[in-house]
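The other protein chains are all here in position, but one chain of the complex has been omitted.
For chain A:
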Amino acid sequence: MEEGGATAKPRRATGRLCSTCNQRKAALKRPKTLEQICRECFYSVFEDEIHNVIMDNNLFKPGERVAVAASGGKDSTVLAYVMSELNRRHNYGLDLFLLSVDEGITGYRDDSLETVKRNEIEYGLPLKVVSYKDLYGWTMDEIVKTIGLKNNCTFCGVFRRQALDRGAALMKADKLVTGHNADDIAETVLLNILRGDIARLSRCTFITTGEDGPIPRCKPFKYTYEKEIVMYAYFKKLDYFSTECIYSPNAYRGFAREFIKDLERMRPRAILDIIRSGENFRTATSTKMPEQGTCERCGYISSQKLCKACLLLEGLNRGLPKLGIGRARGTNGLNKRVEQRNLRPERTGSSIESKQCGTLDF
């Protein structure tokens, strides 16, 4: 086992030099390009690509107040770091702050919020936390106590989406950025195909959504591979939280995720190609798309009389937690079911665009 001790280590990687600078030792293989690249060149190309995505898509205007949706997980931690870095370096002129949602999940969100609080100090970005308890009167712990472990992710997903919007509005933000990465988007494209959800399929690859609503959302990591985000966080020693939600398992999504990861191993470009397929999808004009309105109760965007959050909340408060779960549609179906089968209206049904539970969704 001993081969000359630690004197001259004939390292297997020494022959591999960075294909960009040709000077330093390569540290990783980029999934996007298969290039071998050193740490320093990786930092520049990673940040430059995100900067280019921001510029090419005109994601921001100078002077805008931008909320960074922060869960304490890897994507949002890297997003907060990179956004504040690019904002400084390229003079975007953005007023950035962190926005977190406290779902009220003991042993999970309370710990990850500690991470966000450390980020607040490290990156010098102010933090706003909005809680389910304050917004809805219920914590996720209380909801799970009432409804059990079935459908709880639907509540959490719907509530979180709206909580971020409300938090952003409260803080007078012009925009909200989320850490959705290329892997997440490819996965969502597949899931929307698997569920025949044409309305979401056509929207899920948009880099900016909700431009007609009060607070547009955008995804600067749309083309950024998860592998690179994690490598970046690792090399830069960024502090992030990586425990799974105690209430989580979303089996169907997990399956799609694993499929994507298998594809990536065989052909890393598959992820970008799936996104491209999603982008180029055209919906037949004969497909009926849901109409956008506002919720009668809270004024939030909704294609129904009541928005999904108000409907779920009403169910909880009336002791009918099944209300708003499943595929009832059209009339906020207390009793009536399924009229049009061809399309699921916007923002009803379980939130397919959400990431694995416990993360910030779209």
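Definition applied: a residue touches a chain if its C-beta (ideal position, glycine included) is under 8 Å from a C-beta of that chain, and two chains touch if they have at least 3 such contacts; residues count from 1.
The working rule: contacts and distances are computed from a predicted model.
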Name under which UniProt lists the unshown chain, selected from "Methyltransferase-like protein 5", "DNA-directed RNA polymerase subunit beta", "Elongin-C" or "Ubiquitin-related modifier 1 homolog": "Ubiquitin-related modifier 1 homolog"
Absent-chain contact - pick from A:Asp48, A:Asp134, A:Glu211 or A:Glu258: A:Glu258
Sole residue of A:Ser44, A:Thr106, A:Thr243 or A:Asn317 that reaches the chain not shown, by the stated touch rule: A:Thr243
From A:Lys25, A:Lys117 or A:Arg276, residue that would touch the chain that is not displayed: A:Lys25
Of A:Met171, A:Val230, A:Leu272 or A:Ile301, the residue in touch with the unshown chain: A:Val230
Residues from chain A at the interface with the omitted partner, ascending: 1-3, 5-6, 9, 11-13, 16, 25-29, 36, 71, 73-76, 112, 179-181, 183-184, 226-227, 229-231, 234-235, 241-245, 257-258, 261-262, 264-265, 355-356, 358-360
